[in-house]
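Here you go, one structure.
A single protein chain has been omitted from the complex, and every remaining protein chain is retained in its original position.
And now, chain A:
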């Protein structure tokens, strides 16, 4: 594994100051300076240490179950008239790509001598992945989660508790992912010495976007190898991924960023429609701003107040987007589409019936746009199936066509 490939200088990688083009940086209050500075100065050194890489690789293989399969989805391919492969991050231990990052960060936290771990979570997948690695390493774990998300992702709340984490409801603002992230940052300000913040997506202050991207880059590293084996060509024609903050997409794109033939498609949460007033499609609705210490595209009012986003999917319900993705959007390197709640639900039902795979609601947003891209029959398309749908069963059953609300 080459998690610490130094790619400074490439147009799509972070620069020495933590920027992707004009996006990124670390807009932190002084109270966070020592923590963030410590990470900035140490993360590449630690990631490059062969002993660290070995430990990371071993855990990904034996504990997470990597490599995750690259599955040729035959019936889906027939329907959309292309060669569609699913990168099965849903088969990872804990059920999503999030664990790739939490394994990396817990090893880093240990090397920095931290004894207490905090995290934010939206869908609860990152919270579960964090609680899991804390149990594994015997570290204290506090997870912040919006009150609304605590309700809509109840199975994951139960899992975190069983794993020994304290789940703290974030009751301010929209009571979703953004607010959970605010509370985690406030916790870090109040506990500056012993605590590491395991941020769960490719957002936040530098070095988080780059660090999380590197840990997730195992996704595209494996895709390349697996595609070569299966098709004789390492590069697909398309890579498609959903975007909340952008970690599964960043990982799925990473080794293709500098391969212009590979078309990158990012799918944001359209909610009830981009212009319905209930959406989380940041690139469509956002302007340059600062959220969670990163300069990026941000949904905000004309007065610079952050807007409360909306999506049926807790993991995509975020008014910003990681700085790498803002840069990919602005440079045109990636194409940004969005899927509505309804489209995502239908895509989930479709994958379930065509392939026998129940996807996470987040991943369903990516699947929903297979219908919108004009593929050629021989195009090789990789969709990052970022997670499994167990946590979303209640939503799926409630919205099942023909369900009138009775018992199931």
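Here is the rule we use: a residue touches a chain if its C-beta (ideal position, glycine included) is under 8 Å from a C-beta of that chain, and two chains touch if they have at least 3 such contacts; residues count from 1.
The definition used in the following text is that contacts and distances are computed from a predicted model.
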item: Identity of the absent chain, which is to be given by its UniProt protein name, from "Methylaspartate mutase", "Tryptophan synthase alpha chain", "Carbon-monoxide dehydrogenase large subunit" or "Glycosyltransferase involved in cell wall bisynthesis"; value: "Tryptophan synthase alpha chain"
item: Options A:31, A:51, A:228 or A:371, residue touching the unrepresented chain; value: A:31
item: Residue of A:77, A:100, A:121 or A:182 in touch with the missing chain, whole complex considered; value: A:182
item: Hidden partner chain, residues of chain A it touches; value: 25-31, 33-34, 172-173, 178, 182, 185-186, 189-193, 287-293, 298, 300, 302-306
